[in-house]
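Quick one: this structure, given as structure tokens, is what I'll be asking you about.
Of the protein chains in this complex, one is absent; all others appear in place.
Moving on, here comes chain A:
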Amino acid sequence: MSSLFRSEEMCLVQLFFQTESAHNCISELGHLGLVQFKDLNPSATAFQRRFVKEVKKCEEMERILRYLEKEMVKSNIVIAATKEKEMVPCARDVLELESTFEKLEQELREINRNHATLRQNLIELMDIDSLLRMTEDFFEEAESLLTYSEPPSEDSVSMTVSSHITSRRNSNSSTSGALHLSFVAGVIKQERFPAFEKVLWRLFHGNFVLRHAEIQATEELQAVRGAVKKDVFIIFVQGDHVREKIRKVCEGFRASLYSCPKTLYERKQMSNSVMTQMEDLRMILRRTEEYRAGVLTRAAEHVQEWGSKVKKMKAIYYTLNLCNIDITQKLIVAEIWCPVSDLAVVQNALIKGSEQSGSSVTPVLNRIQTQQTPPTFNRTNTFTEGFQAIIDAYGVGTYQEINPAPCTIVTFPFLFAVMFGDCGHGLVMTLFAVWVISQAESLRKWKNEVTDVVIGGRYIILLMGMFSIYTGLIYNDCFSKSFNIFGSSWCVRPMFHPHGPWQNETLHEYHHLQLNPSVPGVYSGDPYVFGIDPVWNIASNKLSFLNSFKMKMSVILGVSHMLFGVTLSLVNFVHFRKFQDIFLQFVPQLIFMLSLFGYLIFLILYKWCITLRSETAPSILLLFINMMLFDYQSEHVLLYGGQKGLQIFLVLTAVLMVPVLLLVKPFLIYRTRMKTRHQVFGNNPNDQHGTDTRSSFSHHQKDEMVSMGDISVYQAIHTVEFCLGCISNTASYLRLWALSLAHAELSEVLWRMVLQVGLKISSGMGSLMLVVLFAAFAVLTVTILLVMEGLSAFLHALRLHWVEFQNKFYEGSGYKFTPLSFDSLLKTQQ
């Protein structure tokens, strides 16, 4: 069964299984990925459902797993990837996993807390250590100051000597000498120091000695504390009572104060004890980190497995929430949508699931008839899923209507290629696509949105590239240059004497000359066999010819594409057995389109095939306009005899189709309804239940009244849309011309202004310049012509498919089949 042309036939199946086997059965179905569960409790909110607690538990476990993973990433522990398909645990395993997770989380949090505290302590000790080391000089200086008994106030404010040592004296012991100095020492952030100094100045009016020094940043210090720079400072002041003030100021600036002993001996002792304390702390920190690493490594082995288990359990509980739980809690009823062709597989899976759970009762499958619309399921493989995705992006097909995806596989890359049309660029695109296809798995690891899109569309890009090579060969355009494989059909020699009008002097006089095809020999009579003649690439009126060619080509391709779309609607009518619609809708539409636009194509082809004198050749556009306006003045030239009569006939036929489309179908529906109404009336006297029929009739009448108006309006909209749409959609296809022109011109600009400049340099530096210019040419080609133009042509080809092609036959009002599938669940998470 060619399943991609139409969505699969689905059936609604009721499942009955026991509560014990529920987990295993649903997990088997999840591995299969072929059934979609229907929500049997649509009125229940999320909180009223039966298994909402379990779902919450699973979410909590997911949160813990995420926290664990973050910690692992922070400590650079590799998470092992597990590949086996493990069994889904039942309810008791849920509890076990939950307790494991909670324990792990608590342990980890405690370790982190301890680590932080230890680190803080280490920082303090380091500060004290640097304080002690740096205070020696300052104390010596202070002692010398004291022996000289000079007031230290004047030179105290800002004196930074390169090797500073600060120290602090004990507040209670004053030094020998007349001045009673006490000191305060501590550590402050370097950026706050100037303001700190100013405040102290204002406070003590300069009556103090302040020394400060930057703590040398060792590596360890940086690792522990970070890049914050701190200064050690010491303040000598007179008197003890001011210490409170200083303490408050220091608190305000968040400087940490440390006590420092007065005598050298005590300071040395303190320094030693600080050293030993630091060593101890360092060892403890190391041990803590090792322990943490150990815990995380052990957890890392299982974290992926746990993750997938939790996800599967959550999915199973979510599915159980959709089912109907029997009052006695023994039976679970579920309704699933399932493809008819896969019923046997589903049954086997259920039997396997119930066997695994050890239940004796096999689940019962009961197929039920329903009026509801089933979901749309298109079975795709790796190649076709890209194309199906771009169709579904516009609208998922109505159940069992024809699927445009198989046709899109070819027509979409073809229309792209018509707009892209350069075999050099097409070749680059094809090679890129081949590379992506071969590296698809390893490229998926990047997990970037853009790369995901490119990987998903790799087959589309491959086909687009291949078709672009073909259309590029026909446009005879390769990086804006043409190939001359078969020999041009145009010859210059016959234009000269004695055959033609030119002399040697003509060449000197005129800068540009036009070849005349009516001069015998200039045009050989046989066109270039494959594509556009290479002479046009070097002609300056290339665009005149190409524009005419491409516009007519766009119209021909567009009308063919739309006729194809209309034909697909016939297939839909046949499938859904709406034979009436074939004559009321398909045939009038076809006649309308063929008589107007089919005739236009005929005119184009006829004008190409006959020989005309160029002065009297009529323009097809004017012919078409005059045909619609019934304008047949004698001076207008016609292409063939009998054209006037035929054209009038065709236009009248087309105009006649419009009321057929507009009125006949609603009229027929109205007539059938009147007939049924008469039948109801006719049976009424014979009927015993008179009132019933009358009430049902009036009810029916109300339905009818609403529906008739709806039907007429809908038909009117459809008719107007189709008829006006024919014209606008045909014109819309002219974008095929427009984009291919833009691409060709951009390509030519890049050649002429970038690469040709490099090739024309005659000096010795030319080769170097050429390297640079070629690099620029390559970069610009890839970014502007391949990426930008590629995206643009992609978008326009997509629009042509979505609007102009699909509005001839596609309804697109279905909903997608979303089966319970563990594979897709785990894939989306990764």
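The criterion applied here is as follows: a residue touches a chain if its C-beta (ideal position, glycine included) is under 8 Å from a C-beta of that chain, and two chains touch if they have at least 3 such contacts; residues count from 1.
Everything below uses one rule, namely that contacts and distances are computed from a predicted model.
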**Asked** Out of "Translin-associated protein X", "ER membrane protein complex subunit 1", "Ubiquitin-conjugating enzyme/RWD-like protein" or "V-type proton ATPase subunit", what name does the UniProt record list for the absent chain?
**Response** "V-type proton ATPase subunit"
**Prompt:** Of A:Pro42, A:Gly358, A:Gly525 or A:Gly764, which sits in contact with the chain we cannot see?
**Reply:** A:Gly525
**Fill in**
Out of A:Phe414, A:Tyr599 or A:Trp737, only one touches the absent chain, namely A:Phe414
**Fill in**
Answer key for A:Val228, A:Leu431 or A:Leu513 versus the chain not shown reads A:Leu513
**Item:** Residues in chain A touching the chain absent from view
**Value:** 2-5, 381, 384, 406-407, 409-411, 414, 418, 470-471, 474, 486, 488-493, 495-496, 507-508, 510-517, 522-523, 525-533, 535-536, 538-542, 544-545, 548-549, 552-553, 556-557, 560, 605, 608-612, 614, 617
